[in-house]
Structure formats: structure tokens, C-alpha cells
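Right, I'll just put the structure down here and ask away after.
Just one protein chain is left out here, and the rest sit where they should.
Residue numbering begins at 1 within each chain, and the chains themselves are lettered A and B in the order written.
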Amino acid sequence: MSQPNRLNQGGSIDRSKPLDFTFNGLRYSGYEGDTLASALLANGVDIVNRSFKYSRPRGIVASGAAEPNAIVQLGSTEAAQVPNVRATQQALYQGLSARSTNGWPNVNHDAMGLLGKLGGPMMGPGFYYKTFMAPASMWMTYEKFIRKAAGLGRAPQEKDPDIYDHYNHHCDLLIIGAGPAGLMAALTAARSGARVIICDEQETFGGSLLETADLLDGKPAQQWLANALVQLSDCGDVLMLPRTTANGYHDHNFVTLHERRTEHLADTAPEAHQSRSRMHHVRAGQVILATGSQERPVVYANNDVPGNLLCSAVSCYIRRYAVVPGQKLVVTTATDIGYQAALDWLDAGREVVAVVDCRANPDGDRVKQARQKGIRIITGSAVFEAKGSKRVTAARIAAVDLDAFTLTGQLEELACDTIASSGGFSPVVHLSAHTGARPVWNEEALGFVPGRVKGMIPAGGADAIYSLPAVLESGLQAAQQALQSCGYAAVSVDLPKASQRIESKSAALFQVPHLKPTSRAPKQFVDLQNDVTAAGIELATREGFESIEHVKRYTALGFGTDQGKLGNINGMAIAARILGQTIPETGTTVFRPNYTGITFGAIAGRHCGELFDPERYTALHAWHLKRGAKFEDVGQWKRPWYFPVGNETMHEAVARECQAVREKVGILDASTLGKIDIQGADAREFLGRVYTNKWAQLGLNKCRYGLMCKDDGMVMDDGVTTCLGDNHFLMTTTTGGAAAILDWLELWHQTEWPELEVYFNSVTDHWATMTITGPRARDLLSEVTDIDLSKDSFKFMECREGMVAGVPARVYRISFTGELTYEINVQANYAMHVWNALFEHESTYGLTPYGTETMHVLRAEKGFIIVGQDTDGSVTPEDLGMQWCVGYDKPFSWIGKRALSRPDTRRKDRKQLVGLLPTDPSVVLQEGAQIVFDPKQSIPMKMKGHVTSSYYSPTLGQGFALALVMGGAERMGEKVYMPMADGRVHEAEIVSPIFLDPKGERQNV
Amino acid sequence: MLHIYCPYCGEHREESEFRPKGQAHILRPKDPDNCSDEVWADYLFFRDNPRGLHHEMWLHATGCRKYFNVTRDTVSYEILETYKMGEQPKITAQSRAAGGEK
């Protein structure tokens, strides 16, 4: 297939490896070494997209990360779709399939273009804000059209077949950018023995050296480059990462590098085990910011018509890819770089119409070279308007007076198909601003340079150093400074010899004045990706948005994936001119991660699917699975929720499980409860300080329920603690609270009472806990133990050691169901053995495994609270009616005590725990339902409480609930109401929260 | 992601190993039962929120499980020192103002 703009020789593409690809459904071909952008230009594709807001045709402008227009949707299958890929950064591969992200029905014939033209005034800056202020219904009408017109790409509708991962590094030096400065720094650092990482966002290392015509040590710079790369790859502790973008710079020199590992090869990774991209998490001792500089386009009318490019992009496409993106070139420039583009164009055998230079007397080496070659040079002038709609047809030029911001003298129209512009260079400072440092204006260089970031050293173009010899030297110096900071001895490295070129001084050219005022001239684009114009910035300032941060938000300047790469400085300069300020007075906005867009896959890495979050299993998990348990997430634990038999519904299964416990015996895997071993002479004293109740008299092998408050008097945890020895206790906590309670105990020990002799150690994972509960629990256990289980020998709230099924065990006789209960604890490796031994007697005793749902019903019938469900951090022990568990007269002012005498905790109308019985016994109230006293009052009703736990009780034969109700303890027997969203109002009676066996006789048999 | 020096482990660790625990040097009133509601409320609820130097408590949660203190600049996020529980900071807003620190 023909590539009309491809030269027959030159460039670093491999002509022996042709590659086929499609763009918007049409087939093209390019070569290995191409980017998608260079291949599209080679094929003469002018329009690559429609613009975001105005739907104008757009072509390729740049050659790297700054490209604002050539943003494509990649992927030949649905699953492989990737949005927002810059064609300038996407390596070409066989079979690549790309589409424009905007344009409906297609980029060449865009229906929205009409709206765009009409929408010029209709969708001015601030459009979204102004529209949002209209009634919401109006927005819905606009939205359908705007979404269709505006969306920058779309997410795949199918599961991504690729994998992504993360990799952690620590290094002495991280060098971002492998152009001349970065490479020189790396060569220097490599010889010191330091751990070095050097990355570059391009396919290959080299930066500007890849396309420069300059010589190093008397040879083409590309030779020096090749040699340098060999040297670096021979160093053991130097990690070289091409195709890797430093996308975020975080606190304390933590930098994330996004490495594209297979994106240059195919849609999806060729091998299943290959990660498509990898996020490197780098903690660097020192960072050398060698990100180079970005050429600024000149702002003139219709500067967005396809065929308007950056001068550096023109040179890059010709020299690296052997692609000339047009036939007849006009250059408009404020620097000598414009002349380089013209010289390269001429060398490629195409016509240079003129170089239009805004400076009066440019006299640099390249200017002289151009003059010698007979290129027409028009000084003191600029292109003020491009002609054409789908491709440039001519450039209108005139002499300019930049200080007065007017055109002077004769107008001239130059027929051409390409306009290359250069307004100067801006250091790529984005990363330096990610942690909040503001870039600093450098008047000499007419650009912002990085602000001070601790541990970061800018070098080369990133520090507004542009001549090759100076760039190389700055790289070397940066490395030596960084090495010194990391404690490495200085190394001496020879700089390659580069010739110093004479450059004429650049002018400050941002926006070219037009014949008409900015507001009435054809659109002069500042930010091409977000369709922000000079007129828009002017309007923003006129409407009072004078801070540059406000201008940004009002106009969308530098938003989104663009992050102001081409437009920000021009935008600030224009705002400054309009406001009559200098650029440093106007200031700059802050750049944020990511430097260029990355996929969610790269962010998630392997933390997805079944590895999204740890799943914690008990030692009996495999049994639960085999038994067909449905699981519930409790924190990170997977706990059996219920064990359906056959086709049972959850309701049926829970009813059966409840009945089994109340009538026979059930078994629960309670291993997830937090367990803390407490040893030390002051263990008992410590317990007295952190629990609300008393521990001084608890005897050996006795268990006691304890309630824990924060110092604000609010309940934070509960559990049973057992005295195993005078200096030895075992505390249990809630499943969810285990880690936090251990931290809590350590907090008080380490910060308030370090003098107390006590150690806390988690034994949660060490012990497996099996709860057998129900009238036949004793009979069951007696089958497998040598412990004397008789009523008087092993009493309620006691603990015994003994053998259970041949395994040494601690058995606690405590109860969370109200039934006779034994909690069997064994070293977790033996849990399955003991569990199976119990199940050998399954049919004899009707042993029934039950899950958390049944556990909840059973405990709620007894009025036992669940901290975190019946409490929410605003509930005191007294609110729960648990005064019996509060030792007001303990000698030490325990945690939470003082707060219980604050006026707020003494209020009579505090929410208090009560039971609720719905008038209609078939009703199960909604947990969280709001409670009112008068259902007929007008809305908004006065809410007096809420339902905290609610279930159907097979034992009671009806629904029941626990609730927190204002002054509830004094309202026994009163009716309350729960108005529901569907209009129904449930009625219930306030009753005691203990629904079953209030005297506790069933557990005490 | 902060890089925090644990004074007990004697080396820098990633922030993900730590939990922030709020302002440091909060003293629980010695005799809670006999202090005023105001004093108790101040201890419970009121915390500094300075722009600049802040002394805060951190827990090395997935490391040595020790609490320690950090002097951190809330503007630059720079950590100026970390010190063990029971020790006093060397760098304070006063010492900084007096030029005791760069």
C-alpha cells in the first residue's frame, strides 16, 4: 500500500518489516519503528479526530506526550478496548486497530460539526456551570447530545483478558528521562556503585539524541547514544526502563512509573503470564528530573485546522520516521528551532514557502544556514490566521507589534498545506508540581522551571537548559550532586564534546493579534484537547475570574488527560496580557498526576478478582465449603452464614438451625473471635482500667463478660475474659474488633501506663473455637472428653482444661445463645480432627451446624448486643441498660468512667436499647428503619430512634427487633411507628430487649 | 506515601506499615473524677490543626507494633524528626522560629 508522505530513505524505521493496521475501519500500512501517528501521517491521514466541544476536524500536532488531538480508541476486539491512547505514543504493531474517540457518524462527516458551529456562542466557556444552574430537567435534554459529542473514549464492555502488576523498588537515584541529560546522569551514577533506575516514556532511550543532527565527539550523536546504552546495560545495579512514564511524583520521593510491557506488541499480551503493563513503585533517595522541554505552539486564528504542527514535530517526523507531513510549508516562529524544521523539510525534497519570524534580526547559525539555502525569511512578522477547514490551504501573515499587540503593515497570503509554529520551549515541570511545589518563572528562558522539591534535582531542558553541551554538563552535575547526597564518593566522567551552536535570542510570542479583536476573530485555540480559545480566556477574565486557578476551572484549560502540556503557558500569558500583569504575577496552576493517562488495570495491578482483598479462613473452612455453607463477609473473614439443606431458602435454613439449637444441639465455628493472651503481674489491674466492670475478684478458671468504652464513655467492644492464672488472662474480642482492640490495649500501655507489667499477644489464629450449644450439648461433649461436665463441677462461666477427642483443649462454659454451651478451644491444626469427632455423633444428638444468621437470631432473642450493630459509637453502657456491667466504685478512674457524668451522657432523652414486637406478627421490621411516636404528624417527622437488629424468631413465632429509642427504658408498653418508603407504616410495641428466658435458666442447667 | 523512620526498628519504612493516631502529647487528666467538664471535654474533643509544624502520634502497625511520635510539616509533609514515646520533640514551632532549625 502506498504511503505518499514516506521518504525512500532515512529515519529509524525498519522498511523490511511492513505492518498492516486499520484506522476508523480503513486499512493502512506502516513499518516497524513507527508510531501510530507517524504511520497515519505517512499515509496522508489529515483528520484524526473531532474536537471535544466544537467538533472541529483535527489533525496531528505533536510527536509525543503533548499531543492533544490524536487521541484514539484502541483495540480490535471488545475486550481489548483501551480509550484515550495518544497515537503519538503508541507503537505500531501488526493488526493494530484504532478509532477516533470523537466524531459521529465519523470524523470526516460529523453531524455535531453543525452543532459545533452553532454552538460557538451556545457552548462558550462556563457552559457547563451556566447550564447546571438551569433547572435539572434542562440538563438532561442537553446531556444526551453532549455526551455523544464529547466523550473521550469508552470503557470495554467485556472482561479485560490482560493482567497487570506492580513492582516495588528502592534506589539511590531515579532518573526520569533518558535524553542527553538523563543519560549523562546515569553514566555518571552507574560508575559510583549506586542503585540507579532510569526510565523514559518513549519506545527507545535517547530523547532528542534520536533525531538530532548534532555531533558528539565528532560522530553522529546516535553513535554516542548506542555506546552509552551498552555501557549502562553492563552495570549490575542500573535498571533501564524504556516505554515507562513517570506518571506520579508523591511525597518523600515516592514515584510511580508506568511501564508498558506488551502494548507495543499486540492488543493483548502475547503470553498469558505476561503483564500488559506494570506499575513500578519507586522510593528514591534522589530524583533527577530530566524530562526535557516541550515546544509551545503559537496561538493564531484557526490554528487547529489539520496541517498546523509544532516545528519540533515536523523535524521529528522527518528525521526519525522519514515522514514529511505535507508538501508546502510555512513556518511561524519565535526561535531558531523554526529554521531547523524548514531545513529538514527542504532536505526531504519538499517546498518551504517561507519562514515567518517575529524577531527583527535573527542571526543564529541555523538562520544563516536557511538563508544560504535560499529559504525566504520574513522577519518581524507572524502567521495570524490559517485558511482551510479540513486541511490548511494558506497562511495569512503580517508584520506584528507584539508590545502593542497589533498587526502592522501589509498583509500577505501564502499558499501552503502545512504551518509549523514555534513559540519557544517550556520545561516539562509537571512532575515537580505533583507534591505541591509551584513552578518558578524564569524570565531569561521565558518559561517556568521546577520549584524546590526536597531530594529532586532538575537537569537539562527541564531546568530550561537547552544547548546540547550545557545539557550534558547539567546531567553530569546533577548526578554528582545526587550521589553526594546519598553518600557516594565523587566519580569523574568525561563529557562528550559537542559543538556550541550560535542561537539567536528567542522572543516572547504567545498569541498573535488578529485584524479583529480576539472575541470576534476566528477561533484562536489555546488548549486543543479541551477546546479552550483565547476568546474564552478573555471572556473568563471579563466575567471576573481573574485568579489563574479560576480561569482554569471556568474554561477547562489544562484539564483531564492533557494537563496543560501545550496550552498552559500560552493560556497564562494571554490571561496576564488581558489583566495587565506579568506572567509570574499571574502564576501557574498546579499539575496533578497522572502525567499521561493510565489504565485502571495498571493502578489495580494484581489486587483484583479473588486477590482484591485478603479472604481470611478458619481452620474449618474446607468443611464448611463441603457442607454447602453460604458465606458472609465479616471484616476480611469468610464466615458461614447458614448451611442450606437441599433446596432450602435462607429463611427455612435459619428456622431449622434455630430450632436445632433450642431443642437439640447446634455447632458454630467461632474461631474468628479475637483472642488476646495477657500475661504479667499487673494484668488484672490493667483489665480493671480498660473494662467498665470489676476484675479484682475473678477467680482461677472463671470467665467474665466485659464491656469496653472509649474515654468518651461510648461502648467500643465487648467479650468474655477468663482468668487462667493470677498473672494470666485470655481476652476475647468481637471478630471485627480484634486488631483494633490489641492496638487499643497497646496504646494505653505504651502511652499512659508503661509502668504496668503486662504483655499482650494475639492468639486469634492459634486457637480454633468450636461452640456447641443446646440442651444436648453436655451429652454430646461427654462422648469425646474426659472433663467432668457435671452441673456442679463445671459451672456456667467457668473454664476447664482436658482432652477432647484426644486433643488437649480448653473448654469454656459461656453462652451467646442462652442455651447450655461449651466453647471448645484447641490448637488450630487439630480443629478439623475435633470437629469431625463431634460429627461422628451427628445423628445421635441431631447435631446441626449453624452460621452467623442463626447466631444473630439466637442472641437477639436473648437481648445480647452486637457492638457495631446495636451500637454505633454514640451509645453508653447505660443506654444499653447494662448498668450491671459498670463498676462505678472501682478505685481507678477506668476508661470511659469520667465521661459518663458529663451532662450529655446524663440526658434522660438519650436513645436507649429496647425490644420491639410488631403488632402484625408476620412483619420483620427493616434494620435501620426510623422510629416515630406519632405517625400522623406532618413531614418532616420527628425521628425518635431506629431499629438496630431485626429478625424472624422461629421460637417466638413472629418478627422481633432491638431498637434504640429516645427515653425508651421509660416507655415500656407504648406503641411506636416505622413509616416506610413505600407508604406503609409499621406499628410495634416497646418491650424488654430480652425476649426469651429472662432469668437465664436454660443456660444454667 | 510518606517514608517514615521508626525509632524502634531504626530504619525508614513505607507509610502503608503505619497508622496515624492523631495529635501527640495529649495528656489524660491525672484525676479524672475531680476535673471539670471543661477540662475533660478539652482532653476528649479538642485538637490542634496547625499549618506548619505538628507533633503527631503514629503506630508501626504491621511492624513492631510500637507507638511513637513524629514532627511533621503539614504544608510540605516533610518529617523533621521521629522520637520514642515518652520523649520530647527537639524541633518545635518555637525552636523553628528562633532559627534552631533550617
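The working rule: a contact is a pair of C-beta atoms (placed from the backbone, for glycine too) under 8 Å apart; a residue touches a chain by one contact, two chains touch by 3 or more.
Convention: contacts and distances are computed from a predicted model.
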Among "Sulfate adenylyltransferase subunit 1", "ABC transporter ATP-binding protein", "Branched-chain amino acid permease" or "Sarcosine oxidase gamma subunit", UniProt-listed name of the chain not shown: "Sarcosine oxidase gamma subunit"
Touching residue (missing chain; options B:Arg19, B:Lys66 or B:Arg96): B:Lys66
Hidden partner chain, touching residue among A:Gln231, A:Gln274 or A:Gln930: A:Gln274
Options A:Gly44, A:Gly451 or A:Gly680, residue touching the unrepresented chain: A:Gly680
From A:Thr204, A:Asn727, A:Gln869 or A:Asn1004, residue that would touch the chain that is not displayed: A:Asn727
Identified contact with the non-displayed chain, of A:Asp234, A:Asp494, A:Glu610 or A:Asp889: A:Glu610
Touching residues on chain B - with respect to the absent chain: 8-11, 13-14, 16-17, 62-66
Positions on chain A where the hidden chain makes contact: 165-170, 195, 272-275, 281, 283, 606-607, 610-611, 613-619, 621-622, 637, 672, 677, 679-681, 699-700, 723-728, 757, 759, 761-768, 801, 805-808, 826-833
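Here, only the chains that are shown with their structure count from here on.
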Mean-CA-position distance for chain B and chain A (Å): 28
Residues of chain B that touch chain A when the two form their complex: 1-3, 14, 19, 21, 28, 31-33, 35, 37, 40-41, 43-45, 57, 59, 61, 65-67, 75-79, 85-86
Residues on chain A engaged by chain B in the complex (per definition of touch): 250-254, 283, 435-436, 454, 711-712, 743, 746-747, 750-752, 754, 893, 897-899, 902-903
